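One protein chain is absent from this view; the other protein chains keep their places.
Showing chain A:
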Amino acid sequence: MYAALWRVLPGPWWVRVLILLVLAAVILYLLYFYAFPWVFQTVWPSEESTIGGGG
């Protein structure tokens, strides 16, 4: 999988590394700011801090 990704990337090795770093940063951002909060709210709805079960 990663070997194939490396092969389809253009340019010399340092351009490929740069592209991969940017790609990793984008993926991390999407995970941390969108995917993980969504997972938390949908998969983990039990954390309650209120009294009387009011939500």
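Rule of thumb we're sticking to: a residue touches a chain if its C-beta (ideal position, glycine included) is under 8 Å from a C-beta of that chain, and two chains touch if they have at least 3 such contacts; residues count from 1.
Throughout what follows, contacts and distances are computed from a predicted model.
Q: Any idea which of "ABC transporter permease", "TldD protein", "Multicomponent Na+:H+ antiporter subunit C" or "Peptidase C60 sortase A and B" UniProt assigns to the chain that's been left out?
A: UniProt lists the chain left out of the view as "Peptidase C60 sortase A and B".
Q: Determine and list the chain A residues touching the chain excluded from the picture.
A: On the chain A side, contact with the omitted chain comes from 1-2, 28, 31-33, 36-37, 39-41, 45-55.
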